[in-house]
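Note that this complex is displayed minus one protein chain, with the remaining chains in position.
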Amino acid sequence: MKIAMLGSGFIARFYAGSLHAQRRKDHLVMVYSRNEKNAKRFADDYGLPFYTTSMEEAISHPEVDVVLISLPNNLHEAAVLACASAKKHVICTKPLGRNAGEAKRMLLAVEEAGIFGGYLEDLCYTPKFLKSMESVKRGDIGRVLWAKSRETHPGPHSDWFWDKEKSGGGAIIDLGCHCVEISRNFIGKNVKPMEVMCWADTQVHPIEAEDHAIGLVKYANGAIGQFEVSWTFRGGMDLRDEVMGTEGTIWVNSFLRTGFEMFTTGKGGEGYVAEKAESTTGWLFPVGDEAHELGYPHMFTDMFSAIEEKREPLETFYDGYVVNAILDAAYKSAKTKVWEPVVLEDWRGDSPERTKKNWKSYDEHHYLIKEEVLPNGDAKLILKHKETGEIIQRVRTV
Amino acid sequence: MKIAMLGSGFIARFYAGSLHAQRRKDHLVMVYSRNEKNAKRFADDYGLPFYTTSMEEAISHPEVDVVLISLPNNLHEAAVLACASAKKHVICTKPLGRNAGEAKRMLLAVEEAGIFGGYLEDLCYTPKFLKSMESVKRGDIGRVLWAKSRETHPGPHSDWFWDKEKSGGGAIIDLGCHCVEISRNFIGKNVKPMEVMCWADTQVHPIEAEDHAIGLVKYANGAIGQFEVSWTFRGGMDLRDEVMGTEGTIWVNSFLRTGFEMFTTGKGGEGYVAEKAESTTGWLFPVGDEAHELGYPHMFTDMFSAIEEKREPLETFYDGYVVNAILDAAYKSAKTKVWEPVVLEDWRGDSPERTKKNWKSYDEHHYLIKEEVLPNGDAKLILKHKETGEIIQRVRTV
Amino acid sequence: MKIAMLGSGFIARFYAGSLHAQRRKDHLVMVYSRNEKNAKRFADDYGLPFYTTSMEEAISHPEVDVVLISLPNNLHEAAVLACASAKKHVICTKPLGRNAGEAKRMLLAVEEAGIFGGYLEDLCYTPKFLKSMESVKRGDIGRVLWAKSRETHPGPHSDWFWDKEKSGGGAIIDLGCHCVEISRNFIGKNVKPMEVMCWADTQVHPIEAEDHAIGLVKYANGAIGQFEVSWTFRGGMDLRDEVMGTEGTIWVNSFLRTGFEMFTTGKGGEGYVAEKAESTTGWLFPVGDEAHELGYPHMFTDMFSAIEEKREPLETFYDGYVVNAILDAAYKSAKTKVWEPVVLEDWRGDSPERTKKNWKSYDEHHYLIKEEVLPNGDAKLILKHKETGEIIQRVRTV
Partner (left out) sequence: MKIAMLGSGFIARFYAGSLHAQRRKDHLVMVYSRNEKNAKRFADDYGLPFYTTSMEEAISHPEVDVVLISLPNNLHEAAVLACASAKKHVICTKPLGRNAGEAKRMLLAVEEAGIFGGYLEDLCYTPKFLKSMESVKRGDIGRVLWAKSRETHPGPHSDWFWDKEKSGGGAIIDLGCHCVEISRNFIGKNVKPMEVMCWADTQVHPIEAEDHAIGLVKYANGAIGQFEVSWTFRGGMDLRDEVMGTEGTIWVNSFLRTGFEMFTTGKGGEGYVAEKAESTTGWLFPVGDEAHELGYPHMFTDMFSAIEEKREPLETFYDGYVVNAILDAAYKSAKTKVWEPVVLEDWRGDSPERTKKNWKSYDEHHYLIKEEVLPNGDAKLILKHKETGEIIQRVRTV
């Protein structure tokens, strides 16, 4: 595949690094930036034959098979619409839109144009996440009850993130889009997100947008997706997921604790540790191959394979739209202070009927609530009478 | 000190084990249980001279200095009132009451009787917690923004916990009382808890009470206390605290990951691992000295020293009352689905004025939002104009 | 028990802190130091009624039940002999002697005087170690094959440690005494240590003694005890044990990674983290209750209970003697560069016959070497013919 990059900032460089690593078949041929100096520097750094300050030119260039959007959030819609006009496949960084309205227009444009639309939700492609999903689908942890995803760090690296108008918000739109889609995958993409409760505040930084937020997303089957996002965390970039199921648990640490620890007095040398690390001496936690741990290689592999195989990628523009709808409800809830419904004009999953609970019988007359061996060796059964509701315990003394 | 134990169940045994370990000065002399067989077994197991099935007798016995209440929640109030009548010092297990009304009556009874009332909130006495509090008080992590405490396990060990009438609720009253008081300590006991948002559901067990809940407690200074409690967790007992401050972070794992790992095929032997462990083969995570890790020795040391020194313990009946008031708001919010105010008729801390934010100036005209070194070596400053509010970035290329 | 402390330095303070914590029954009443100022400061700090600069006076004082030796290694023997003369029970810090000769004389003196002699090997009393030993004794990990203990840090805190004449050596005598006794417990105290191979070097510090050493101790049953000791480690105090058994594995981290993590920018406050921590900003790893994690409370509980119950403690002067004999062989091997026999004139355990290996039969004609499921789902059996010795594999394809 020959790819045009729109944008030349931090995330564009992360994408370029992944695409050009490990002798991959797919390469960037073109970069667009409003700023010619940046475009040229980027083209030089990655050895691209072309660069331009015209988005139209980048998209329509005959050497380009796919357009990769790495622009600030407020420029996604125009770029997608331009790709649709030019009938060029498009893959777009996260979040898809600043809100569900933008996302829906992008979704429709891509579908009407008949082009490929891939949603670059990298954290749904990390090796740990992909393997976790295999386990969940195989039933290893039973029915998923709760899926929490946390992304917190000391704040983003470019000015536009901090500008609510350009980004569409603060930590919720920037980081929450990851967390919401991670939880949604664990709970099941066919399960309808119903309503959202969210707390958000600007606790530290001199900005209008929120720099810290917690949200709960209730799904139709009673499962809860939880997101914890912040630009006020100290100590690096904290990316963790936790899933509770009826038969098991998954804990994933994607960045700060991956089995790699280093101590340095700083008297020898010190240098780059990992994205958003906040210290360069003492105990440090480097990350082996950052792009890989963050999911970029597997994401691009899926995207380009999907284009060739004429199938959908794991993460589509539709997914991006659902995420935006959930985040819209979160922003609303943070203001109204009540649970807000997720407005999905275009819902393509299962109809929202709550899963029936299956209670385990102990005998004809009782449900089994619990059994446990106590420290002193006694075994205890807790039972509930099916009709009277009375709760009793039976102890077997050693 | 000579102590009378009211109750002879799981927690009574945990308490007794701690009191009689490590050659301590303070000893149980008496145990009361409604059930004579249980009372006798307990007295035999711990070598106590007296046991009784009369609570009055236990409390008024001349050998008894302090009464230790280890009874089901619905029996706390009567026991405390009996101690007040008998003018015997009392220390009571958590939660203090099933609700703030009960707790307040107990608080007043103790204060009017002029006796000592200690609240046995053991998780606010774990060695890790005590050392964390030293750090927080010294300012190591700056101003606390968020304090999360999580306690989840597969469910409690006695029938009465599962009976809403006796316990006062489910996972919230059983586990949330710990989490709320942990967060409150980190944020500051003088800071008023203002309102609570809570989700609760009965996801798995055949009971009326909630077996899973998440709550957010908003404090007067804008800090958030978060609790995550569940009786549906699989894999053991998960006790973790996380604190975010403006200058640092604290992560405490109190039980499941403490630097002690064991693998066994199960072909040799297998036995007791740790409280609420759910497996006895494969990878296991034993806990060295469970009672110590859970705070019991330090708790009793503080209680008995406080009685001798005629000072307040770290955790008082008043703290128990505040916790109950917060949990009452949580239960209400779980039903009304809005933020519910914390009703504290008797507030003894600071008046609720929100802490002013201090924004850091970069120069005369700008606030500093952030500075960061990027992977390619560039350094970035994100600034906000003090008057126009415009956000800009300055890049220093290497 | 009323205790006289001989010595007033670092370890004396650690001991005193443990003894006077948690409302224990046993208390220091007397401290001896050559230096009056130190003796007085110590007595003031811990509220002792007596202090002295005369060792004789400390030992023979009528209020004193037990003498606790916290002196530099070269003063242990004289102090023990003085206790034997005065017929006062004695407990002595580690190592017992600077070499097996000294240790043996102390052992004999105590036995002849009929007094109690306790060896204060605290790391064989940590809660994690005690629980590990329960597992090993129960057979959870099968037959122990290898037991490694590692203690490394940036170097000790007092001058005499660095002086070979006073301490008897360097990191081996200072830290190896812990490691050797830990491994010996895991492998079995009745199993005879046969020979030692040791590498030692002075890699960093301007001293005569070794600041880094690795040793292997071969036991009569073929098990290997391994010690890794150093005064050149950077990053804090690294205390880890690893045990391999035929049916399982134990990993213990006693200090640097115990489920307690803190990040601080250092802009708020910073202070004491944990013994031998080397940084006060960035990511730190505090220890909840250091004395407890290092085994002091359980050690003193065992010692004083043993005296009362007229039984041997878990760690005796005889154990200290065996440890010294192993370390003597290690020092010799470091020079001769061959495996050196452990010289034990007084061996009280089993006679050294190597445990027979039990090979598992697969069928009449084959031993089973291994079975495994491969990533592609195939199952493999590796078998060895009992007579021909031929090794074959059988694959079951899915």
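We just call them A, B and C in the order they show up, numbering each chain from 1.
The rule is simple: a residue touches a chain if its C-beta (ideal position, glycine included) is under 8 Å from a C-beta of that chain, and two chains touch if they have at least 3 such contacts.
Please read these numbers as outputs of a predicted model, since none were measured by experiment.
**Student:** Given the contact definition stated above, which residue among C:Gly7, C:Gly235 or C:Pro313 touches the chain not shown here?
**Tutor:** Considering all chains, including the one not shown, the answer is C:Gly235.
**Student:** By the contact criterion defined above, which parts of chain B meet the unshown chain? Give residue numbers in ascending order.
**Tutor:** Residues 234-236, 263-265, 278-279, 281-285 of chain B touch the chain that is not shown.
**Student:** Where does chain A touch the missing chain, residue by residue?
**Tutor:** Against the missing chain, chain A presents residues 21-26, 126-128, 130-132, 134-135, 138-142, 245-254, 257-271, 286-289, 292-293, 297-298, 300-301, 304-305.
**Student:** Residue-wise, where is chain C in contact with the chain that is not depicted?
**Tutor:** 10, 13, 45, 141, 145-146, 152, 154-160, 162-163, 197, 199, 201, 203-208, 212, 214, 216, 218, 222, 224, 226, 230, 232-235, 244-249, 272, 275-276, 290, 337-339, 357, 359-360, 367, 369-370, 372-377, 380, 382, 384, 389, 391-393
Here is the rule we use: only the chains that are shown with their structure count from here on.
**Student:** Make each chain a node and each touching pair an edge, then name the shape: line, ring, star, complete, other.
**Tutor:** Shape = complete; every chain linked to every other.
**Student:** Taking shared residue numbers divided by all residue numbers at the interface, is the value for chain A and chain C over half (same) or under half (different)?
**Tutor:** Homomeric contact, same residues on both sides for the most part.
**Student:** For chain B and chain C, what's the span in angstrom between their mean Cα positions?
**Tutor:** Distance between chain centres: 35 Å.
**Student:** Please compute the C-alpha centroid of chain A, do the same for chain B, then give the distance between them in whole Å.
**Tutor:** 32
**Student:** Roughly how many whole angstrom separate the Cα centroids of chain A and chain C?
**Tutor:** Going by mean C-alpha positions, chain A sits 48 Å from chain C.
**Student:** List, in ascending order, every residue of chain C touching at least 2 other chains.
**Tutor:** Residues 263-265 of chain C touch two or more partner chains.
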